[in-house]
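Presented below is the structure to which this report refers.
One chain of protein is taken out of this complex; the other chains stay put.
Our next item is subunit A:
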């Protein structure tokens, strides 16, 4: 298992390499001179030329690229044009915020989605099955920004139960240690702030969780229905095992394998879709970070931000692949 993991990690190198090339190409294909953008409309030609040279933008693209790669290898993600700070340091709080939101959303999506799928399959054609599948159908076809706005309107504006935006109460800010607020507040024993953090998480994670939850529920139901017809499930019943364990032990472990792929893919999509939700809910995450960078034409941040999101996507896929091996002994990972 260890060797397999190491091997898979090495196999990521060319993928990551390719990604840097793509990101680099995209950024350089955008028309306009960054120096001009930074200095504004009224800058003199000399000043622009100076800055261009200072940023190294006057050199041929391949030299720029090699340079960029060299920096990346040293863990240098560049410097933000806006804040003048090193991106590799600046990005952590944003990354943590996104991580926390995605994790909570996926947890909700997986726990509810998988269970809804299981119960629908177990009691197929029952009222629960019909209701769950109609809800799931509505769920998958829901535009996420619309859902986000509706949740805000309903739960915070109309009912006033939950905060509209942000991660914490500005008047009582959470002291960050890991930047995962649920963890930080607990570490500090601030249970009041923990509740506040949960309240802030509620709406954006609900918005984010809906689509993956619906997809996971449908997928789980379909694979469970298939698995529950199988011979080994019949064997489990023939032993006299109670239905709960037949379903949650023998069937689920088999049915979850294809669902894992979907979970991985959805997690990746959540990260990609984070820009939208994070903007609606004023969530200071990586999506928001890149979004702001776009409005400021902060090229290095855009470049590194996209690279980070892509790298996480790849990493999630790797984790899913490793999970397969853990779940299914038939997959051979040793040569």
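The rule is simple: a contact is a pair of C-beta atoms (placed from the backbone, for glycine too) under 8 Å apart; a residue touches a chain by one contact, two chains touch by 3 or more; residues count from 1.
Definition applied: contacts and distances are computed from a predicted model.
Selecting from "Oligopeptide transport ATP-binding protein OppD", "Luciferase-like domain-containing protein", "Carbon monoxide dehydrogenase" or "Phenylalanine--tRNA ligase alpha subunit", the unshown chain of this assembly corresponds to "Oligopeptide transport ATP-binding protein OppD" (UniProt protein name).
Of the listed positions A:5, A:230, A:261 or A:279, the one in contact with the omitted chain in the full complex is A:230. In the full complex, subunit A contacts the hidden chain through residues 229-243, 250, 253-254, 327-330.
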